[in-house]
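One protein chain omitted, others in place.
Up next, chain A:
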Amino acid sequence: MAGLELLSDQGYRVDGRRAGELRKIQARMGVFAQADGSAYIEQGNTKALAVVYGPHEASVGRVSIRGSRSRALPDRALVNCQYSSATFSTGERKRRPHGDRKSCEMGLQLRQTFEAAILTQLHPRSQIDIYVQVLQADGGTYAACVNAATLAVLDAGIPMQDFVCACSAGFVDGTALADLSHVEEAAGGPQLALALLPASGQIALLEMDARLHEDHLECVLEAAAQAARDVHALLDRVVRQHVREASILLGD
């Protein structure tokens, strides 16, 4: 490798974490008053904002090309996601915040993830919009977006089957690493992104890049799943704290 040791002999990673350790996660719900639901999450240096509008009438007030093609579904709600990352979020300045191939792909992945979790049968012929904005990207952007979007959907009061918790994982020197930072992602090893519904253990989205021997797949998958469960414990605490604060303000 090019002189940067991703995992030292004593088992420490570049930023001093252990192999299965997550970065520091801080989250807050109800960031914006005007949206139906909003949340902000910080996973290490990755910062993501998610905002939810809905359920509302399908394709109302939309002028964009994508909107004119979306039609209401007769038996369930339509989930519409947009992923956008700020031009100053990456080390090199990005020219277009959204509309490029990667953002469109992320939007589709987020849509797939949330269609599996949101109880869309309860809101036929309506639309739920989930907009995710990445303010700072330091690896694990998909995971941060999914976690933020889960909190935002809960803040909006839209019924879901379960939390959706996501985490990334990699494989270096025979050890599976959880929650990759940008340095570890850029090193070019195998990367796995996993979105999990923790209570049932069902996988909502699984994506892997680069070559990985199938013997190692099990341990990488388990590392990602364990990390996602840890994230779930944290998000659960954040939601309970938010509900407690809201009930104090209401004077219950």
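In this text, contacts are C-beta pairs under 8 Å (C-beta built on N, C-alpha and C of every residue); 3 or more make two chains touch, one makes a residue touch a chain; residues count from 1.
Here is the rule we go by: contacts and distances are computed from a predicted model.
> Which of the following is the UniProt-recorded protein name of the chain this complex doesn't show: "UDP-N-acetylglucosamine transferase subunit ALG13 homolog", "Exoribonuclease phosphorolytic domain-containing protein", "Exosome component 7" or "Transcription and mRNA export factor ENY2"?
Choosing among "UDP-N-acetylglucosamine transferase subunit ALG13 homolog", "Exoribonuclease phosphorolytic domain-containing protein", "Exosome component 7" or "Transcription and mRNA export factor ENY2", the correct UniProt name is "Exosome component 7".
> One chain isn't shown here. Among A:51, A:194 or A:223, which residue touches it?
Touching the chain that is not displayed is residue A:51.
> Which of these, A:120, A:133, A:175 or A:191, touches the one chain of the complex that we don't see?
Residue touching the absent chain, from the options given: A:133.
> On chain A, what residues meet the omitted chain?
Interface with the chain not displayed, on the chain A side: 26, 28, 31-35, 38, 40, 42, 45, 47, 49, 51, 53, 56, 61-67, 80, 82, 84, 86-91, 93, 97-99, 129, 131, 133, 135-136, 138.
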